[in-house]
Structure formats: C-alpha cells, structure tokens
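Written below as structure tokens is the structure these notes are about.
A single protein chain has been removed from this complex, and every other one stays in its place.
Presenting subunit A:
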C-alpha cells in the first residue's frame, strides 16, 4: 500500500494526516495542477458535484450514492472548505484522490478557495485547531491558487445510461428520457422526456469568434460524433469580460481570487431572472439573465452551464430553459438548513444512437474539422445532454461521530 493510499484510507476515516504529509501532498498536487489549463477538458461520463463545505460525512455519502472514485469520474465545482467542521479532511481527501487518480478526479476553484474567505468562514481556524499552526492552511491556500477555474465536459450523450443493472439501456433510447431524478439508492423517482426542440436561437449571426487567443485546444467543439454541445462547469457563473471560453484561458489564474475582474466573476456570479447583467448583492461578481446565458452558450457551442455556489433546497435547479443548472452537494447545509443535495451525472456518448437523434445539426461539432465555420444557417440551441440527478440526504446521523470542532487543547488565558 503506497503512502498515498494510506493517506486516503486515513482521511476516509476522517482522521487528518500529519503536517509533513500534507506538505508533500500539496507539492504533488501543485505539480499536477500546474499542468491543467484554466479550463480543464473532461470527457463524459462524469459526475458533477457542487459545494461540499467541509461536510465530510456527507461527502462520504456522496461517494456512496455516486459511486466510489476511481470507478466514477468526478468533477467537483469548488467550495470544498469552510462552514462545515471537516473542511480539512474533506479537502485533503479530495486532493489525495486527485493526486492518486488525476484523470478521474477534477477539482475546480470556488470562491471559498481563497485566503481571505477561509480566514472568515472557518477553514483557517480549523487548521489552526487541528495542527496548532497555520502552516497546513498555507499549504492548502497555495494549492487553491493552482486550481483550475472551470471545466468543459465533452462527449456527453443525450441518452442516459441505465442507473442500475436492472434497467436496459434501450428504454432510455426509446423513451428519449432527457432528465431523470434518482434517489440515494438509485431508484428512479421521476423522468422527463425530451421536448421537441423548437427553441429559437437568439437573433443575429452570433458568429463563432475567431480563433482563440491561445490557440490552445479549441473551445468546446465536442468530441467526434457527439450531437450535444459541451457543458461548461464553473463555480459561480459568467462574467461580462468573458464572451468566449477561450478568454478564460488567457487569465493568469495563479493568484488569490481578486475582488473584481473575470476571474472573480467566474467564481462569484449568480444567474437571475433579469435582462442582461445586474449588480450582485454579494458585492462581488454579477447577476446574469437568461439572454446572457443563451448568447454565451450559442457562441461557445455549449448546451449547458453547470454551476454551484447557491444553496438550492432540492439539490439541483435548472433555469432559463435548462440552459444553466445549479448543483448543490451539501445536504442539510451548515447542519441545519434542511436541504437535500444532488450530483449531476452525464452519460458517455457511445456513438450509436447519434444517427437516430440527429436533428439536422449532426456533424457540426465534429471535433475541430468544421471548427471556425460560421454557425449561420444553424438553428436553435444545442440539445442538452441527458441528465441524471442523484438526490441524497445528509449522512445518517449515526454513521458519523457528533460533528463538532476540535477544541483548543491548552489555554493560558
């Protein structure tokens, strides 16, 4: 058993690892994360998760419901720390898993992955309590600076794969299920069939912008044969400074989350039922309306934006004609909000049912060959990928110890 596996086992038991191991872990993680672009490309199947906020036992529950890593490919959209009592264990476990299975685990940055915020909302105090010094906090904050700002999921199918072995795949193809909600045990609770796609595209040519500044891998063309657009995952939302995904790639992300600017907005903004952009009551980031999302998705060939950042009592909430979804993965938030949590599963596209589903858009996003071609003549937004939400509740109270902070051992005053 390698040291890393040992560390994972120890953290899974909710016991922190020694400071020296944390340092080493963070060092390794940094080497890994430095190689990631600001927007990481992830291929379906993937399970997308929202805020965790140090609720370690609920993270364990999430793994139980969503499948254990590395069997399940996970994408966490930030806010691993603060508020809950086990920020340290939660974040370190995720980081360990990231280092151990780099291709099966994607972590992007949330607004709480910041020095300023963690000093106010608990992570700093927690590290101080658990290690007696702030060094571990410093190591972790260093890693925060390296975390990617977003992810693009490619190759998501518009047909779900079965939730368990008892169900045949054919059902999903025939029934054309777009959305399915499952409970923690994998039982289907509700299904929604795909509506005929008569959504109109926003007017104007909305030409795909020229080659990206970076030239580094194309924006979001989707993988070969995939007829759904890509899914952009980001913690908060959009920014008025970012009109294409490639603009995100031009940010120098290795820094504390600034108080304004594109990087800040991506981590702080919220969707809202308004026209255009609005001031955010949070004092950082913006509010953005359906029109903004539509134009952005259209321009970037996206079918969906997945984000976290806001508590939703049902665990997930689709907005703006399913062009954006909020996923929230901290059940009974702060141990008292009474909400349920959810993860979003996107199935892998295995190509066969594409032809059946071809609706005139097929071949558009064929992995770069046609990239750069203007989108004129095309009609309508991309079909959303088929989505399965697995909803779960807080871990049974008894499965964990009493959640509590670690007390200060000694005192002089």
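Operating definition for what follows: contacts are C-beta pairs under 8 Å (C-beta built on N, C-alpha and C of every residue); 3 or more make two chains touch, one makes a residue touch a chain; residues count from 1.
Basically, contacts and distances are computed from a predicted model.
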Mind telling me which option in "Adenylyltransferase and sulfurtransferase uba4", "Nucleoporin Nup43", "Component of IIS longevity pathway SMK-1-domain-containing protein" or "Membrane magnesium transporter" is what UniProt lists for the chain we can't see?
-> "Component of IIS longevity pathway SMK-1-domain-containing protein"
Per the definition of touch given earlier, which of A:91, A:286 or A:316 contacts the omitted chain?
-> A:286
Out of A:7, A:25, A:154 or A:264, which is the one that touches the chain we can't see?
-> A:264
Which residue, A:25, A:75 or A:117, contacts the hidden chain when the whole complex is considered?
-> A:117
Given the contact definition stated above, which residue among A:63, A:85 or A:123 touches the chain not shown here?
-> A:85
Hidden partner interface residues of subunit A, rising order | 23, 27, 30-31, 33-39, 85, 111, 115-117, 119-121, 129, 132-135, 138-139, 141, 145-146, 210-217, 240-241, 249-256, 258-262, 264, 268, 276-286, 311, 333-337, 397-398, 401-413
